[in-house]
Structure formats: structure tokens, C-alpha cells
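Sharing a structure here in C-alpha cells format.
Yeah, one chain of the complex is gone here, protein chain that is, but the others are all in their spots.
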Amino acid sequence: MTEPIIYELSVPGRQGVTLPAPGVPLAELPDAALLRDDLPLPQVSEVDVVRHYVRLSQLNYGVDSGMYPLGSCTMKYNPKMNEDAARLTGFSQVHPYQPEETVQGSLELMFRLQEALQGISGFGAVSLQPAAGAHGELTGVLMIRAYHHARGDTGRNIVLIPDSAHGTNPATTSMSGLEMVQLKSDERGNVDLDDLRAHLSDRLAGMMLTNPNTLGLFDEHLLEIGALVHGAGGLMYGDGANLNALMGIAKPAALGFDVMHINLHKTFSTPHGGGGPGSGPVGANETLAAFLPGPVVAHDAEHEIYHLTMPAQSIGRVKAFYGHFGVMVRAYAYIRSLGAAGLLQASEIAVLNANYLQSLLKDVLPLTHDRTCMHEFVLRGQVEGAPDVHALDIAKRLIDYGVHPPTNYFPLIVPEALMIEPTETESKRSLDHFAAALTEIVAEARRDPELLHSAPHTAPVRRLDEVRAARQLKLRWRPESQD
Amino acid sequence: MSYVPHTANDVQEMLARIGAGSVQELFEAVPQSVRFPALDLPGPLSELETMQELTALAERNVDLAHTPSFLGAGAYHHWAPSVLNHILLRSEFYTAYTPYQPEISQGTLQAIFEYQSMICDLTGMDVSNASHYDGATALAEAVIMALSATRNRNRVVMAASVHPEYRATVRTYTQGMDLAIVGDGVGDDGSPDLPLSELAALVDDRTACLIVQSPDFFGRIGDLRGLADTVHAHKALLIVVVDPISLGLLQPPGALGADIVLGEGQPLGNTLSFGGPWVGFFATRQELVRRMAGRLVGETVDVDGQRGFVLTLSTREQHIRREKATSNICTNQGLNALAAAVYLASLGKSGLRQVAEICYHRAHYAASAINALPGYSVNATTPFFKEFVVHCPRPAAEINAALWREQGIIGGYDLGQAYLGRERDLLLCVTELNDRGQIDRLVAALQEVAS
Partner (left out) sequence: MATSISPDCLYTESHEWIRVDGDQAYAGITDYAQDQLSDIVYVELPEVGASYAKGDNFAVVESVKAASDCYLGLSGEIVEINEELEGQPEVVNSDPYGAGWFVRLAIADAAELGTLMTPAEYAEFVAKAEAEGGH
């Protein structure tokens, strides 16, 4: 089942929308040398456009289609109220450079969101500017670097990162001009404390840590890690991707972190959009608050007015304007409607769901760490009696059972990893269905592995040749005569 | 409001299966001293009450659906056809994740492949990525790419007429690198707003790239002919920041030898929303494709020989290459890129040209009318597109305040905020959403508030 490329539907002279006339005397156009000769965009009618994109959407799978147990992505339900709120004209038709007195509604929303995230995380200050998690990470690491430089300590250029970390962590370190050193995990999935102690020195800028980590485990020595790093003069950066396990359970600021990014598009229900937009606000304690990127929103209580301001020793702005306001509206609506009780419930049920699913599956596929997990857990996609079946095959076969596969091949330290995060919005019935599907697939692996190797069978396309895509790069459409 | 479907019974059954006595037991690994803190947040609200509160907040804003505005400066009030919103609200698009499982993500993947194609056609370049967060971060990534493509270079030449916030973002991103950024008068003794030829003369063998913007922050269309040759003679890269609507009319930088063309895609169907989320488009030459950051969609076939699309060249990216990745970018701006693609498809070849022409003619009509007002002048010796600078009889900030408070019009951007000595200069923008009546009102209002 394929849909033509929009260019293939193009017919010369076909017009989409019509526009009004300029309605003013026409000015002379610039010199011909500055004008383009041709604009090779598609020429299609509105009906063509609508049918094309509707049909494309029907080839997709979203959280609204079914369960999406992607580890570390927190694919929870995206409330429809959030979409309506973001589309209120008073929010969507506002220019960022309007006079401050004309945008008090937006500034107040941002201020309240800053405060809400402060309350949830325990950090005293928040900047909403970073556009995504990775962006927030770059922000946090640059802040740590700026902190040391401000104290004249320019020799600290090492960042410690556990081997279970998401790839954005080491990539961020390189972008910041710092050097990364990888730390081992112990058999229980914690950071190996001996390895940590061996790497403490006066060249330590800090450590990047995800907690719960990418194995879904709460580090059993968390407070000690923070104490060791601080004792050596370093600072702790928290990757807040897994905050869905902690709301109302513990505040990251109390767990030893000095700065942390939060993913609004994970924990706070804003939609993933097929690859964004996200939003990655950063929280900081007293040590680092002055270095946050800006502008941020301040409240002048005396004059009852909100205004933009730059933190005192800000690392600078990390993008143009103020951040993803449209995403902030959605997150604020979510937080406001759930309240403290609802957020606590979300984390509790997220962790309950993961542990329930883990108990159903630990005898079906090997479990990497048999202990209470947080909001996600990792299985190994290895079936006894079917050595040629890999995590990839199991994942592709799940598609035939109507479920989006879990994250595979991450974290890297677990071979054939399947990282499963159900989130709190999956019902018990949904979880039972997923467990039954996986159980059946494992049985299929033993009696008819070819079913898995050639999966999926029921998706709009079958398994795709990724080698060919990388060897014969076709990254844009070209008319056939140019192929 | 709660989106948790569990009944008390469900919870009991699940706990029994796990072998735990209560949900709280599942958190024993959390140190007791920090467990279960009070969240200082107000209590829950129903959906109805939440919407009432949000509506009240939104109504505290002045919005451009109800108020005329001539603000541009990197954020533009353009028209988007109704079709867009209906497509963007299809939940198969907006509730989907990154297309790592291509077999069930062909909708997203093909839409992005088409977006990449359209950006190439618009910019005159060979290959486009699937988007950056915005124009400013796209520029920062372009600088990083130029440094990696040229090796052993430690200098960047950047025009002062590039958006001030883009230049600030580049400086933030590169603060950990040993890099000299020259040409825009920040931290330099040089004068800002150098002509292109003088900027090009600053390029030497230590320079990784020259960055220019056209139309620039002041609205001026640059003549880029010959610039690429000068830059390439030093084996450096030419990076051009562009407005996508202007490309409906103007020569794309790709035709003039640019190595990287990027900009803000907000004007292509993405609402202003007080600054975001928008989309940074980014295109380059084929030889540089492996150095380009960001996701890439490629065409391939499945086991039955059917055409399909996948994310490709992922080995450059953070999840595989880790500390040697081209960038740390993970989430991009998928839905905003989709909006840009649907916009370009809806307007198409003739529509985009028409929008560009309307903006051009109306901006020129406004500029001549304002230039004729006593006390105001517009320097139109350099060609401009949809924005122009008005030199005012009073500080621009005062003009703006008077326009709003006395005339109910949102004025322009006060250049004194970003450029030394330009407090009397007001940057005005005219688009297809400012009709003749609004422009005439603005001219009359400017006359009123001149003193």
C-alpha cells in the first residue's frame, strides 16, 4: 500500500489556494539578477492535498491508535484539552516582540509553569527556553562549565557519564568542549562506586546521571554519588527523561542534582508530533540558578506585572525568543488539571504498571535485573531454543499484534535489549494484551521462527531495506528523467 | 482531572500479582529522608475549570487576529490555509513518536521526505535534513558543521545584519570552543553593518565560514554574486540565512554557490505562538551530507520491492556515534516540518510566488507613503523585500508606545534594542495580512504621533 509522492500528483497549472490581489500600486521588482527563474514546487488542488495527507496519516501509528511501550519516551495519552488550549487565539496569534503590557497572559502562564516545575522538581529556578531534552542537556553542561570558569577554575574539563546513558549525554559533552569519561555499571544496575571513586580529581567538572536510569532502576547509592562528586568539586547534571517515575515521590533537587532538564513531551503529556516539537526546560539550584539561559519570566508583585529578564550570569540564550510556548500551554494545562494529587497518582501508577508487566514477563524473556523497577524495565530479546531470533524480530512481530514495539538495542550495555515503559495511561487490560502477545511471539519463535524473521506481515509496508537506503542515498524526490 | 483508567480493584489485582502489599512499597529504593515530599501545587481541576482558567489567561493578551501589527524581525504574521490545522490535528500524525519503526510510520516518513524535497527546491540545494529547533539553532549547527568540514580553523566571519538573537545563539553554542567570531561589531573595534564586500575581505585561511543573511535583519536583499568564489578561494564555507517566503520571488542562494542555506520556517504555516514551537530548515550540498546534523529520511524498498521510507545515515547521530556525533540533537520539530510541507503543498508553485509579491508590493507602498511624511525617512537605495527601516522624528520606542496606546496599532521593532546608536530606527514589516486599509491607517497614525 503506497501513496504517491506529492510531486507525482502535480499537474502543471493546477492551483491550490487563491490569494487576494495586492490592492496597492505595484512597485518595480528588483533587478532580474536577484529574482529566481523557476520555483519547482508541486501544483496540486486542495482536494489533492487533503486526500494525500489523510492517506499518509492512515499509514501511521500513534498513541491514539494503541499502546506504545517505548522505554524512556513516556508515550502517555495526549489530552485533547491541551490541543484546544494551545489553539486559543489569545495564545497562538501573539508575536514575541509585542509590548510587554500586551502579552501579560502569556508571561503569566510561563511564570506559573516555571513555578509549577520548581515545585515538582525542588529546584529554585527554571528556564523554559530550551527546545528539547538534548537542548536542555547542552544548556546544563554549559552552565556547569560557566560556573567553574566564573570561579577561575578553568582546568575542570572532564564529565563522567555512566555506560547506560542515552547517546545525547556524550554528544552534549563534546559539543560543550569537554571530555567525557565513561563509568561502569555494577551487577545490580547501579553506577559502580569504585569506578566513580577512581575518577575523582581536580579536573572533574561534573557528572551526568539519569535517575531512574535507562535500565528503569533507582540507583541504590544515589545520595552517595552526589556526595562524592560534590566532594571532589564537581557538579551533578540530571537527565530528567525518567521524571515520570518521581513526581510526588522524590524531588530531584533533594537527590543531589544541581541542574536538570525536564522533557515536557514525555512527563507532561505534550504530543511527540512524529519527532517533535518537544520542550526541555532546565531547573537549577542556588549554585547554578544565575547561569540559566534567558530570558526568563519574573513577577513584579508591587506593580502586578510580569516581565522578561536575563539571569545574572546567564550562559546566554540557547535559541531565538523564549522557548516553545505552544508546548508550554499544553504542559501547563496538564499540570493544572492534574494538580499535586494527580501528578503523584501518575507516577505511582506508572511504576505499578511497569512492575506488573515485569512480573508477567520475567518468565517469558530474560530479565536483566530481577528487582523492583521504576516506570520501565529491560528484557533481553533472546529465546532459549531459538538462537537465530533477535530482539529486532520480536519487535517486528509485535507490530502484527497491533502494538508498537518497545525500544530496542538500547541501553547499549544490554545485548538484544527491549526497553519497556507502559506509562500510567495504559489499563490493566491493555497490559495483559501486551503480555499475551509477547508470550505468544516467544512460542512462535520456538516453533516457527520464520514468522518472526519475515515480520511484519500486516503493516502497510513489509520490512524495509535500510542497507540500501544508506548505500544508495535518495534523500529527495527527483523527476524520473533525473534518476 | 485524571487520565489513569485503573479502578481500585485493578490496583489490588496487580499488586497481588507483583507480590507487593501496597503501591508505596514499590518505592523502597528511594531514600526515606526524601520520599513523598509535598508538591506545592494547587489541587486538581476539572477540564471545564482548566479551560476557563486558560481562556482567561489568553484573553489577557492582545492578539493579532484582532489588532493590526507591523512587527517582523524574525517572526512573521502570515496567512495559513484552513487545511493545515485539519491535517495537523489528525492524531496519527501528532501522537506518533519518532519514526524508528518505519513499517508503521510511513505517513510521517513520507511527509518528511516530501518536506526535504520541497526545502531543496526552495533553496536550490541538494539535500535537506528533517529540521532543527529553529533558525537560530540551525545557524549554530551550521557553524559547528563548517568547523568540522574545514578542520583546524578557529575563526568565523558573521555579518551584523544577521538576526541579533541568531548571533547570540551562535556565541552561546560555541562558548566552549576556541573560536573567534568577527565582523558583526560585537567585542570588536570594527564598525557593524559592513557591506558584503568588506565582510568577504575578512575571510582568510583560518576562517571556517562566512555567514550572511538575505533579506537581512533590516529587510535588505543582498547581492550575493561573487561572494561564494571569494569565500571558496580560502577553502571556507558560505552560509546564507534566508526567509522562506522571500524564496517565492528571489534567487535562491543555492544558485549562487552557497554551501549551507538555512532559516526559520515559521512563516510556512506555523503560528506565531509567542515565539514557538517553530522549525529551523537546513540544506546543504551533496558532498557535505555526512557532516550534516539532524535526522534524514531516505527512500528505499521493502522485501516485496515496494517503495518505502526510513530514517537513514543514523550513524552520524547521537544514539550511535555518541561523543563523536555531528550533534546531540534527538527530538527535532516533526509536526512543525509537516506544517511547512502542507503549507508549501497547498500554496504550491503559483501560490508562494503570489504571497511573496503581495508582501513585496504592500511593503513598498507603505515605505513610500511613510517616506513622504515630514520627519520620517526610509532609505530605499538598497532593494528590500517585506521589511524596511524607518528613521523616526522621535525614539522608536516612543513611536511604538504612542502607536499602541493612542492608536491601537502594534508598531514595529525598535532597532535601538539590538544596535548601538539606532534608537530612532524602527523596523516595519508588511505581509499579506496587512491590507491597504491597515497600511493607510498606520501612515496616518505615524503622522499623528510624530511629535
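The chains carry the letters A and B, assigned in the order they are written, with residues numbered from 1 in each.
Basically, a residue touches a chain if its C-beta (ideal position, glycine included) is under 8 Å from a C-beta of that chain, and two chains touch if they have at least 3 such contacts.
Predicted model, so just to flag it, every value in this text is computed and none were measured.
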The chain left out of view makes contact with A, B
Please pick, from B:60, B:206, B:290 or B:307, the residue that touches the omitted chain in the full complex.
-> B:290
Of the residues B:78, B:316, B:349 or B:364, which one touches the chain left out of the display?
-> B:316
May I ask which residue of A:123, A:409, A:434 or A:477 touches the chain that does not appear here?
-> A:409
List the chain B residues touching the unshown chain?
-> 290, 314-316, 320-321, 324
For chain A, which residues reach the chain that was dropped from this view?
-> 409, 466-467, 470-471
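Assume only the chains that are shown with their structure count from here on.
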Taking each chain's mean CA coordinate, chain A and chain B are separated, in whole Å, by 20
